[in-house]
Each structure stands twice: as C-alpha cells, then as structure tokens.
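The structure under discussion is supplied below as structure tokens; questions concerning it will follow.
Here the complex is missing a single protein chain, while all its other protein chains stay put.
The block that comes next holds chain A.
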Amino acid sequence: MAAAGTGYRRERALALRNSSSALYNNLTVLCPPARPPRAFGAVHGTTLSLLGPEGPPRQLPARGGGSALSTPLLTQAAWCELPARVLLVLTSQRGVQMYEADGSTLVFWHALDVPEHPAAHSVFARGISAAGERFICVGTSSGAVLVFDIPPKGTNVTLSEVLEQHRDPVTDIAAEQGQAPEAAGDLVTADDSGTLCLWSTGEEFTLLGRIPGSGCTCSSVTLWNGIVAAGYGNGQIRLWEAGTGQLRAQVSAHARWIYALDLAPLTGKLLSGAEDSFVHVWKLSRDPDTDDVEIRHCHAECVTDTQVCGARFCDPAGDTFAVTGYDLSEILCYGPA
C-alpha cells in the first residue's frame, strides 16, 4: 500500500450526454456504503445528467415552466442521505424538486414565489443539504433557507421552517460530517457576501453564531469536527472555528474563483476545485496539545483548459475523487497513485 497515500492519478473519464454548466458545486455523487458502483449527477442548463451504475445515462428536466414561461434553469442538484432514505434534490429558478434516489419518482415539488415580470433581482433556489437526521435544507436567492421535514417514506414532505438570517443569495449549505464539539452547531449556511451562519438543527433550528462576510462570495462550504472550511471568490480557503467564529487558517489556494469544496470525513481530507483549472487535495487536522487547526497541501491536479465547476470525493476516506468542468462532457475520475 502506498505510504502516505497522498498521490493521485487520473483513472478514467465517464462520458456524459451533456456538458456541465458553470455553476457552483456542480457535481453530486452517491456513494453507497459498500464498494462502487456509484452514481453521478451534473447539471446542464435545464436538465440534470445522471450516470448510474447500470443502464444508460438519463436526464431529469427542471420543472415549473408554464406555457408563458421559458424552461427554467437548474442551479444545483444533490443526493441527500438521511438515515431512513436518500432523496435526489434539484434546485432551479422556479423551485425545489425532490425525487427518489434513482430519479424515477417525483416525491415533492416546492414552488418559489416568482414575480410575473422579471425584476432586477433574480429568483432561484440554490444550496442543498441533508440536516439533523430528518431534514433537507435548501437556500434561496432572497437569503432565506427553507427547512423541509422529510418522512421516512412517502410524499408527505412539509415545509417546517424558514430561516431568515442571510440578506444575500445563499450559495451553499453543509452539515457536520464528523463529531461536533460542544455548542458548535451541526449546520452551516453560506451566501454571496461571504457571511456564514452556524445552526443547531432540530424541531426548531437555532442560530448559534454568525461570521460576517467581507463582500467576497463564499461559494462552497463544509463542516467537520467543528471546523468550517469555506471557499471564496478570491481563491482563498478559510478555516473557521464553528463554536467561536474565530479564523484558524487562511490559504491562498487558487488563482481564480473557487467553485467546489468537499470533505472526506474518515480522514479530514479536503478537496477544492476552481476556475483556475486546478483541483487541490488538502489534509485538515487538529493538534491535540495546542488545539490549533492544521491544514497541509497533499496534491495538485491541473485539468488542462478547463474551468472546474464540481469536485467530490467518491469514498469516505478520500482515496478517490471526481471532477466536472464547464463545457466538459465527461466526469473525470481520480484514484490512488
């Protein structure tokens, strides 16, 4: 077995029927607990391209276009894994679509309030995460975060709460993937101004803390063992202490806007992808004596002539990952070197 296991190499490319659009976090991967096969999804304009372990590639369209309205654009898609079930969630300019994990059945549709004539402020849903064992949270362009209560089976999904702490369009939402320390919260929401909100989930969500943004968009966020890892439009990755809101690390990681972050919970590996064509793998850890957060660079991958828009680990240890890029009709898969 490779010593430090920090090297990766390109393994294969999976053909998509359509190219991927330039949208934040534009790759979702379903990793069953057993070994592969896995399923992948990437958004192309008004449809979601799905690649399953078997059968031909499929497409799910955005919903909600009436005869007078144009076909709405999708903004994001993500598999949400809850203890009782897995749902595939799509967000668009019109609302939120939830399907069974294989995309076969529509379970729930939530329509956003879309004005009759387009206003200067765009309306869309964006930012998807499973939260607190039985909720799915979805962000919106108004800054509101919708909390949906998901029954263990069936279609009786209800809107349980609307969280209104963000004043700018929500970009990403992430749930705690490890063990949250005391009072650190188990959900983080991010927006266009770079503001991060920390929440504790439950019957009623409680706001535990707010890290004000400085105007630089936070496009992608992860939460692990009380550490928030956030990717920004100026190419920086910042690590924040979820409990105190203290900045613990700042990395000049990319030369362009970061589009995707992902975290491997078993090892604390962090994956970042940006418009600069680079994908980086980092290792997060905590010094047990000083309690300082550590981040070290493990691996760099240059996807030639491609602006990366999606990057996900394909296993919980972070030994494999997949990448999508704007105008690229493939999903690039990387494995241990």
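Everything below uses one rule, namely that a residue touches a chain if its C-beta (ideal position, glycine included) is under 8 Å from a C-beta of that chain, and two chains touch if they have at least 3 such contacts; residues count from 1.
One rule holds in what follows: contacts and distances are computed from a predicted model.
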item: Listed names "Septin-type G domain-containing protein", "Extra-large guanine nucleotide-binding protein 1-like", "Protein OSCP1 isoform X1" or "Phenylalanine--tRNA ligase beta subunit", matching UniProt entry of the absent chain; value: "Protein OSCP1 isoform X1"
item: Contacting the left-out chain in the complete assembly, out of A:84, A:111, A:207 or A:247; value: A:247
item: Contact footprint on chain A, counting only the chain that is left out; value: 15-19, 21-23, 44-45, 65, 67-68, 70-71, 73, 75, 93, 117-122, 124, 168-169, 171, 191-193, 215-217, 233-236, 241, 244, 246-257, 276-278, 280, 290-297, 300, 302, 304-307, 326-327, 329
